[in-house]
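Dropping the structure in here first, questions after.
Here the complex is missing one protein chain, while the rest keep their positions.
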Amino acid sequence: MTDFHMKAETLTEALPWIKRTWGRTVVIKYGGSAMTDPVLREHVASDIVLMKLVGINPVIVHGGGPEITSFMQRLDMEVKFHEGLRVTTPEAMDVVKMVLVGKVNKELVAEINTHGSLAVGLAGDDANLIRATQRSKELGRVGDVTDIDITVVTNLIADGFIPVIATVAVGDDGGSFNINADHVAGRIADELDADKVIFLTDVDGLYADFDDKHSLISSLSIEQAEDMIAYDKLAGGMVPKVAACVHALRGGVRRAHILNGTVPHALLLEVYTEEGVGTMITPAEEPWLAEEVM
Amino acid sequence: MTDFHMKAETLTEALPWIKRTWGRTVVIKYGGSAMTDPVLREHVASDIVLMKLVGINPVIVHGGGPEITSFMQRLDMEVKFHEGLRVTTPEAMDVVKMVLVGKVNKELVAEINTHGSLAVGLAGDDANLIRATQRSKELGRVGDVTDIDITVVTNLIADGFIPVIATVAVGDDGGSFNINADHVAGRIADELDADKVIFLTDVDGLYADFDDKHSLISSLSIEQAEDMIAYDKLAGGMVPKVAACVHALRGGVRRAHILNGTVPHALLLEVYTEEGVGTMITPAEEPWLAEEVM
Amino acid sequence: MTDFHMKAETLTEALPWIKRTWGRTVVIKYGGSAMTDPVLREHVASDIVLMKLVGINPVIVHGGGPEITSFMQRLDMEVKFHEGLRVTTPEAMDVVKMVLVGKVNKELVAEINTHGSLAVGLAGDDANLIRATQRSKELGRVGDVTDIDITVVTNLIADGFIPVIATVAVGDDGGSFNINADHVAGRIADELDADKVIFLTDVDGLYADFDDKHSLISSLSIEQAEDMIAYDKLAGGMVPKVAACVHALRGGVRRAHILNGTVPHALLLEVYTEEGVGTMITPAEEPWLAEEVM
Amino acid sequence: MTDFHMKAETLTEALPWIKRTWGRTVVIKYGGSAMTDPVLREHVASDIVLMKLVGINPVIVHGGGPEITSFMQRLDMEVKFHEGLRVTTPEAMDVVKMVLVGKVNKELVAEINTHGSLAVGLAGDDANLIRATQRSKELGRVGDVTDIDITVVTNLIADGFIPVIATVAVGDDGGSFNINADHVAGRIADELDADKVIFLTDVDGLYADFDDKHSLISSLSIEQAEDMIAYDKLAGGMVPKVAACVHALRGGVRRAHILNGTVPHALLLEVYTEEGVGTMITPAEEPWLAEEVM
Amino acid sequence: MTDFHMKAETLTEALPWIKRTWGRTVVIKYGGSAMTDPVLREHVASDIVLMKLVGINPVIVHGGGPEITSFMQRLDMEVKFHEGLRVTTPEAMDVVKMVLVGKVNKELVAEINTHGSLAVGLAGDDANLIRATQRSKELGRVGDVTDIDITVVTNLIADGFIPVIATVAVGDDGGSFNINADHVAGRIADELDADKVIFLTDVDGLYADFDDKHSLISSLSIEQAEDMIAYDKLAGGMVPKVAACVHALRGGVRRAHILNGTVPHALLLEVYTEEGVGTMITPAEEPWLAEEVM
Partner (left out) sequence: MTDFHMKAETLTEALPWIKRTWGRTVVIKYGGSAMTDPVLREHVASDIVLMKLVGINPVIVHGGGPEITSFMQRLDMEVKFHEGLRVTTPEAMDVVKMVLVGKVNKELVAEINTHGSLAVGLAGDDANLIRATQRSKELGRVGDVTDIDITVVTNLIADGFIPVIATVAVGDDGGSFNINADHVAGRIADELDADKVIFLTDVDGLYADFDDKHSLISSLSIEQAEDMIAYDKLAGGMVPKVAACVHALRGGVRRAHILNGTVPHALLLEVYTEEGVGTMITPAEEPWLAEEVM
């Protein structure tokens, strides 16, 4: 069998998965090495474009952790965390926003657009997409999301574009707020009534025992996920992701996934193969028929 | 590399071809073994569905040669050909129509629709799609196409369906006519302003010397194709196909192809690989830019 | 009064009926002599076109009884009935489908289209319009309808066409099924939320006593109709028609009629004259106002 | 043959004419006895509604001669004509407008709307439909049309209504002008690119010799019509009608007719019988095919 | 500060009010001196156009009291009132209609259309907008509204026009009826689900004690308004206006206002200044948020 024929065979095998995912909305929280490593970023971009062209509506949500820290250090600004959250002075907020919106967002948009005029970047200010209020005096410009106005996102999807959302919020005091990107991804999936929300990370998923690399959980229910948070069974960085999964599923999203973004084509593997990869969290009850779940 | 990853790799390789073919219209003349062999038919059906799902608008045109002959023999009707054309008595015309519209067309429609409610069968009578007039008294109900009313086809495409067209015509005398399916495929590609017309046959394409299987021509111009007809360089069955290619290209279709339908996934290989397969005929002048051709 | 003026007078008299029927959907089960006699068929076709042009949306459903039997006899196939149903071997199913879809359907489509590009033929395979499952081993390819997907029918109506539906079903086992056309007409009227379903037959309607030609019933309620089935008061061929009327009325159709298709212009007389012709069955309760019923 | 069957036969005979006129626009200049006689007005109204329901888009244009004179006399106003035109003082203009817009127009609108919510009255002021400038000091508020803004008419047609237009114009000096209704009918037919303009009068049409009632002309060319004006062969009231016919035909209207509105159903007879009634004027050249003319 | 800059300042101050009123529907009952005085009429017209251009959809409803009386007197017709209502003989009805529809309506339409092709006049006959039945034998052609068919009004708004409605009704006996314009304004506001209904009168609003000009009420509840009717606290002409306000508010309209139309730009002041002018009546309960009220 020639190489050409193998290619046609594989395309044909993809047929049932393409049928199953046609017209679905998938929110992808993009983060970790998959965002910082140029080669991985190129892979993720082409996976997203492929999803778009075969009928899925992907929406990208991203933060920008490591780049913010390095840029603050170049400016001799103090980098301080309090209970895992970046203490954000007004000056730091300016840097957070410039790096997230002016650098990280635009790099991903440009990467996707090497394949065509598809991606359009958005921040919380655009059409008042994300509004927030201050969490506490100590944390400064760290905010809690109060409102999502999804209009501009659904307009851009209807216009044929891929929205790429940088997670800064417009504040009730006129300033900007630094917000948790995982939480925003869950909220946006909920508002869009998405079929799926996917968190791209640097680990393979959730572990029953996170010291044992053989204890990867391939699937768990929303209740089991809530128990893992309650009984402190999760690695630190996983808590907001799992909480966001729970929020999205409670809001009507069908499936939530935590994937290792350093695995080449993890997105395609999750969406277009039966076994999937990483950890899947499923809602408590499923009033929809099995074949309606992608 | 696992099998999963190979699949993702291949999908990713398909990305540039999917981008190139997005939104294009392709008319496929379906015939030969690809139509009579159930396994090949299943392959062709899944290739067509895959094309539809990744953004191409396929339109299928078919005849039904061998099945007509066998059914006429079951009815003890005389099977007679005159200059390559079936002498068609009114009784034979009834059989032609029943086999084409009631059997061959519906089998292909049903095969495609195992993948979803996609295909809708049409014959020349439907919305007066194909009109014809009698060619000669000797040939009986053999007709020459006088008019194509493409409205119902464009309506069904706009409604999201795959039209599957059986080539019988409604006659100016109220009866039906047996017409050449290759010719109809060329005419419909022309009326639809299609990007591509593809003829599925049992041979690999055109040969410079049809006794020499090593002389396959991968590409030739419309003028060279006309010369091959004029200087009698073609195998008999190829003449109407090449003439239909020339008609379609003169009418504005960008590319015409003759492919071997017994090669698994010949359609996908032609549309989604760079080298293509079979023989391609190109128009004399190309006012469009290279990147606009799929 | 000249002939011209009589014509204008009559057109004017039609005005209130045209107003009453504007925009309504009427499902017509076409069968019996009205289908086999060429002169009657011509009348029915022109009646249907006239209904279309004055604002009604007609949908035609037909079977093909006598032609199937005569064709099977030409092929020396055994014609056998069991409890009023044709025992249908797989070979017989091929003949049923070819005659229904390739001959009867196309003859009616062509007849209508002599008046303009209006009719489009459909069979159960097209866009998976009618699905069925096997009734019993003994009857072979005789099926019970499990699902109607009305999408392609409503699309064609919206596109300005008259759908003409041949009653063969696509089966859950991949093959085709022979199904009862009366039942399908009732189901399709129900799915379309039609205003009226009309059964064209060879008799004048239902009789209180079917041996007494003076006992024709001009109107009865759905309960009375059910009683006639229950107490065995109906001629054999009438049972599925009356059962289909009951099904349609229970599903929300406003009026069901059984007419004699051999009466010239029976359709027009029913729709455009006050007294109507044949037998009308009315629903138990009528939440709509009198003027809303056509 | 029963009365019912005769009705169905006649409806069926109307079929080819209904097909021919489907979707066409017809401007009807309504005047003379057909407007003043209540029985004739009722006939004209039902003819117009019937045309609408069988697919024609009628647009009505009317003046209001005799009622204006009688109302002016009730007010003891002087009624004076100069070269066939009503000398219109500003006070007389008020009366012209009140009678035309507030009485004649509304009576016709109400008459049509006894058949359904179809007619909407318009005057030249509405959406600046008709603009005019003063013809001469002597004639006072008599105007010449300078501009037609057809927007509100096409909007109302698209909304499914029958526009009924009273011929008063809004003036360049802010006041109203009394304008010739025949001329406006021709201009509106031209702006609408109508298929037909029909003038309802009290005579049977044009006469070769207007003293000889046997010399009625059934058809003449635009050049012959112009000659009749030039060589003074027309009865006085006919000149503006024939001039308006010529204007409309030069602007692309296909056919112009002068009919006797006192003949019952003259409109239906003209539109739906082959021979027509009255006098037809045809354009010099006919680039369209014969079958495209209604 | 130059005059130019003052203008820009004022426009800028209008910004929050323009935002608040964007896309709202306002029904304006136009009457009193604002209708009879040419200078006031010009102001009202330009206010209405300005409202249209900054995003409000105004709908105008008017009667025509004083002009009808003066015209009847010119015709030596007896002018008689019974319990505040004009005794309307059939002859008087003709005059009412001619003055309202052919004079008052067209003058307002023309005044608005000096600013562009915006206004389209309507009477109750048009598309059967207002239907009525006789109130009593004594009052003759005085009617009570039985039905409003708002279709033509919403169509004209959607087409970008300003509907201007003369309040005569089409009767169940085929004739016309003289109806109360205040009542019609309330009914139309209700049918349109308007945000606001405004009554332009000659007084500043409602007075707690109508002999004391210092007792103007700036705001009252629907219950207080009903009490004022019940306990006979209103000047005679105010009763139908307040009753119409109550009807509109009960039907879902958000705010009802009674304004002095002789105050220049009373409409703009009410709609675009915070304090408003005149008397406002508010519904009993307000399920909508404060910011949603204009």
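For clarity, chains are labelled A, B, C, D and E in written order, and residue numbers in each chain start from 1.
Criterion: a residue touches a chain if its C-beta (ideal position, glycine included) is under 8 Å from a C-beta of that chain, and two chains touch if they have at least 3 such contacts.
Remember, predicted model here, so these are calculated numbers, not experimental data.
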item	value
Residue among A:Val170, A:Leu206 or A:Met228 touching the omitted chain	A:Val170
Residue touching the undisplayed chain, where the options are A:Ala8, A:Leu122, A:Ala243 or A:Met280	A:Leu122
Of A:Asp94, A:Glu191 or A:Glu226, the residue in touch with the unshown chain	A:Asp94
Sites on chain A contacted by the missing partner chain, in the whole complex	74-75, 94, 97-103, 105-106, 109-110, 113-114, 116-123, 125-128, 149, 151-152, 155-156, 159, 161, 168, 170, 174, 176
Positions on chain E contacted by the hidden chain, ascending	4-15, 18-19, 22, 43, 46-47, 49-50, 53-55, 115-116, 264-265, 268-269, 272-273, 275, 277
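Assume only the chains that are shown with their structure count from here on.
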item	value
Chain centre separation (chain B, chain E; CA means) in Å	67
Rounded Å distance between chain C and chain D, as computed from the means of their C-alpha atoms	45
Distance from chain E to chain D - Cα centre to Cα centre, in angstrom	35
For chain A, residues contacting two or more additional chains	none
